[in-house]
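My structure is below; once you've seen it, I'll send some questions.
Of the protein chains in this complex, all but one are displayed in their positions.
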Amino acid sequence: MSNKTALLLIDFINSMDFDGGENLLQNTKEIVPDVKALKQEAKDNDVPVIYVNDNFGLWQDHVEDLIKDVKKGIGRPVIEELEPARDEYFILKPKHSGFYGTQLDILLRQLGIEQLIISGIAGDICTLFTANDAYMRGYHLWVPENVSASEYKEDNDNALRIIKRSLQANITSTKDFTIREFLDGKDK
Amino acid sequence: MSNKTALLLIDFINSMDFDGGENLLQNTKEIVPDVKALKQEAKDNDVPVIYVNDNFGLWQDHVEDLIKDVKKGIGRPVIEELEPARDEYFILKPKHSGFYGTQLDILLRQLGIEQLIISGIAGDICTLFTANDAYMRGYHLWVPENVSASEYKEDNDNALRIIKRSLQANITSTKDFTIREFLDGKDK
Amino acid sequence: MSNKTALLLIDFINSMDFDGGENLLQNTKEIVPDVKALKQEAKDNDVPVIYVNDNFGLWQDHVEDLIKDVKKGIGRPVIEELEPARDEYFILKPKHSGFYGTQLDILLRQLGIEQLIISGIAGDICTLFTANDAYMRGYHLWVPENVSASEYKEDNDNALRIIKRSLQANITSTKDFTIREFLDGKDK
Partner (left out) sequence: MSNKTALLLIDFINSMDFDGGENLLQNTKEIVPDVKALKQEAKDNDVPVIYVNDNFGLWQDHVEDLIKDVKKGIGRPVIEELEPARDEYFILKPKHSGFYGTQLDILLRQLGIEQLIISGIAGDICTLFTANDAYMRGYHLWVPENVSASEYKEDNDNALRIIKRSLQANITSTKDFTIREFLDGKDK
């Protein structure tokens, strides 16, 4: 019996053209292979993949325009590795949390989702606050430590520590725990 | 001194392929000329135009796909008259109210908006409930009676009566009151 | 097999000291016996009773103070008939809808509630907009027509018509349909 699960990919579609973007890009590149593998594992297990991404000041819900635009930035190599397929869920968020001012919670309830796998950048901002909003809404969380990146590694570790302690989340690496095990509730 | 104002156009981008759609289409066609004139008047007065539209079960925030798709329905003539320009705000809503599960309120606050003009279909569903959510958030409302349509005219009138009484809204026809007057607070 | 159900009692704890309050009081008095009977039937069937009530400008979440205060108004006879027991849920709402700025949805999810019975005043304001917010969140609704009152009976009827059509709600009188039948899904 499987727990209904979705994978959130947060803010990977990102120009990284801001102060500290170089650092974040460097740290993100290191996790991209594990994120790609996780996305593939999700697809293999029929776990829906939901991109939840900053709107970068666009308010027209035109996803292609946004992707085209942010690809002009230094983040392009990351985007090319993780580019969303046209039929994948893509939700624009105007602020830090994926739940604030978006249809994310409504979509998750419609899909019957009860637990979330969260991978994203930056771990100490958008992942952290999306994770708390998910926790307050009753979702069980797996935020694998090896698919989260921040501008500074120390801040990334601190955020994961808060996510583990305050949100009762599983932060085991995807190298030590599989989606199959998560679906089977092996971490409860 | 001008009150910061926006125009909401609700659910005009609509296939109308549902029970009662023929009726709604008929009643909508009658108001389209006034809606077009109102939209033009908004643009002439630098009042932002914000489409707030059902997502019709699409969760990818791809507005063009949605427009292309709903144009296959009987509502096409309405869409062609009121088609959004690429640079106009377009917000997808998953449910009746334009404020539920959307970035509408965040956008309005960012724009400094204090009062709204609302035109839409159906008047007794999405317009009514969007108007109340706007009222609860403190926006002053003008819901002109001649730019609202519903499946049944009696229901449209009833909804407008509720909007006027319960939401302290101005429902004067655009034939008797102008955006310029609304900007100048002439209805307060 | 029972559907998880709660009964909402909206704004009965009310001074009625406002324009139109006399009218609303008169119409409310007529439904009080049916509301009392419905509340008793809820208790007999272990259906939680949740008062959802205007805060009347008090922001301290002191329910007793509020009750004491509003009892000074002309609405006192209604309050005395429907006074909440100390151990009944009592949620203050600052605006029309019981879901806006309140913990109502969180409480309902914690209780596992899937469908709601709504009784309240005014039918064309707080009941109507609470019902839509409930519908958008996926709750199945029974808004019995004989336990709703408004300032004007015509407006009350119009609101019920919208609730029935737009929110797919059951509005059958409690004289013709019982909580037991609702629990058993007999209206689906």
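By letter and in written order, the chains are A, B and C; residue numbering begins at 1 in each of them.
Note that a residue touches a chain if its C-beta (ideal position, glycine included) is under 8 Å from a C-beta of that chain, and two chains touch if they have at least 3 such contacts.
Model, not experiment: these values are computed from the prediction.
**Q** Which one touches the absent chain: A:Lys29, A:Lys71, A:Lys95 or A:Arg109?
**A** A:Lys95
**Q** One chain isn't shown here. Among A:Ile79, A:Ile106 or A:Ile125, which residue touches it?
**A** Candidates A:Ile79, A:Ile106 or A:Ile125; residue touching the omitted chain: A:Ile125.
**Q** So one chain is hidden, and I want to know which residue out of C:Leu8, C:Val63 or C:Ile162 touches that hidden chain in the complete assembly.
**A** Of the listed residues, the one touching the omitted chain is C:Val63.
**Q** Tell me which residue among A:Asn3, A:Gln40, A:Gln110 or A:Ser166 touches the hidden chain in the full complex.
**A** Spelled out, the listed residue whose C-beta touches the missing chain is A:Ser166.
**Q** Spell out the interface residues on subunit C facing the chain that's missing from view.
**A** With respect to the unshown chain, the touching residues of subunit C are 55, 59-64, 86-95, 100-107.
**Q** Determine and list the subunit A residues touching the chain excluded from the picture.
**A** 95-97, 100, 124-125, 128-129, 132-133, 135-136, 155, 158-159, 161-162, 165-166
Please note the rule applied: only the chains that are shown with their structure count from here on.
**Q** Interface check for copies subunit B and subunit C. Shared numbers divided by all numbers used: above half gives same, below half gives different; which is it?
**A** same
**Q** At what distance in angstrom does the C-alpha mean of subunit B lie from that of subunit A?
**A** 34
**Q** Centroid of subunit A to centroid of subunit C, CA atoms only: how many Å?
**A** 40
**Q** Among the residues of subunit A, pick out those that touch two or more other chains and give their numbers.
**A** none
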